[in-house]
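Following: one structure in structure tokens, then a few remarks.
Selected chains only, in their assembly positions.
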Amino acid sequence: MKKLINNAEDVVVEQLKGFGAAHPEIEVHFDPNFVCVAGGVKDRVAVMSGGGSGHEPLHGGFVGQGMLDAACPGPVFTSPTPDQMYEAGKAINGGKGILQIVKNYTGDVLNFQMAADMLRDEGIEVRNIIIDDDVALKDSLYTAGRRGLGTTVLAEKICGAASLEGYDLDKLTALCKKVNIHGKSMGMALTPCTTPQNGTPSFELAEDEIEIGIGIHGEPGVERTKIKSADEITETLCRHIFEDEAYTRKLSEWDVEKGDWVDTELTDITFQKGDEVIALVNGMGGTPVSELYTVYNKLAEVAGSHGVKIVRNLVGNYITSLEMAGMSITLQKVDDELLRLYDAPVKTPALRWGV
Amino acid sequence: MTEMLTGATVRKWIEKTAAVMAENRTYLTELDKAIGDADHGNNMDRGFKAVVEKLPEGDDIGALLKAVSMALISKVGGAAGPLYGTMFLQGSKPLMGKSEISFEELAQFFEDAVAGVKMRGKAEAGEKTMLDALVPAAEAFRKAGDLDAGLKAAVEAAEQGMKDTIPMIAKKGRASYLGERSRDHQDPGATSSYMIVKALEDAVSEAA
């Protein structure tokens, strides 16, 4: 294992220290670990997220004006613990409630829910929206359900902008759900990655093999095949995304009336001719951004052939798996509301425009 | 024959569990690497190290188990943190203030613990999770009728349950993403659950 680290047990803390030193506009807290906008949140809904570390810039790199108010980094590839979200929530509470954006991994969901319960005990209103956009997984009955991938980045951007616009907690929660059911993603890996704690690759891939339908935690994907050209790989991911049928599943949500978590049925959209989308071609960390443009080239062509228009795009590393080589594609169907919020100014370490 | 489980034995159980997790850190992580994200051993070791550090003085079994729960919840993360955390939390509730507990109380502890895991994780036995070791262990314990025999039966049932996860297709947790490919691997959580039950038996037989 070759990494720029000092102490494998402590990487998250040493990285957070550097992050804090580089970004004085963001407060870094330790024990429990979280980062949040300096000065707190006033008179609007606070937006927070978090998850295992190793997916940088997600989530810490998206803390700042117009995006996240706080992020809670767990150990590498392990979801954070409730005390992190609890303390972060108290730090950013601006009196209008908190929206938690949570990627759909069992650990993330359970820990965020426990934190939400703890914050609610303190009299803070908390909602919790799960992002599950990975079309590689077809079925929710016999699995933990679709994982959260690139749509998470867009949800954080769009909800952060909406909070600044003054959306109240109900409206913001509904918006976040809307982003989720309008977003579909799928990823692939050329190589595995190595967590600092383990020191060996998370799985093995032969020199001529790739893994399709990979998550972002070094967990194996859903299909292993021989290496293919960038165009063929892109076509495969696009096929899954464009041909994905209306996915229906139950997701846990806080029911304000009942005062309990309830399972709500949700159905994703399918892409139709005439749709306008934001396209995210995301690198897994170890793939040069130049190669992502080869993917984008094919993606734009395939989208065109489906009559789907890419109105905005992001090409780069946004939600990664350490130094894994590979990429994921996310398409988010947008309407005027989503596009306006996406275009709104944002100023974070990893995403910035309009300010 | 052991009549009552004392606070000292519960403390020993927890310490033994911590030692077992440290010893099996790589093993559990390797199991998780095959069908998960290769962190279960790291998580459990980190968690139980914190447990031992934060264990309060005294003999109050409920307080001890609640402290285990709190440390696990705040140090493990992942799926296992809330699940084991809830398990110890639910199990500890009726035991608050008790410095020794009977067979009946321990049977209840196991059942409450299992109920806690099921509630938190919305899972049942047969889905290739820790429940596949915990559920049969709790049942076997109750059926055996006394502490020593119960623990022996629980360990055997947990071990069998752990092994029974090998041919299963995972339906919960990260391994479920693999579908068919999750077969032929032993579930890491069922394995750590077996270890926890086994550590209790060891602690009790040493105390006897």
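A and B are the chain letters, set down in written order, and residue numbers restart from 1 in every chain.
Following the convention adopted for this analysis, a contact is a pair of C-beta atoms (placed from the backbone, for glycine too) under 8 Å apart; a residue touches a chain by one contact, two chains touch by 3 or more.
Everything numeric in this text was worked out from a predicted model, so none of it was measured.
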Number of copies of each distinct protein chain, complete complex: A x2, B x2
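The criterion applied here is as follows: only the chains that are shown with their structure count from here on.
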Chain A-facing residues of chain B, complex: 29, 33, 35-39, 42-43, 46, 73-83, 85, 120-121, 169-174, 176-179, 181
In the complex, chain A residues that touch chain B: 32, 52, 74-83, 105-107, 110-111, 113-114, 136-137, 142-144, 147, 195, 197-198, 202-203, 215, 217-222
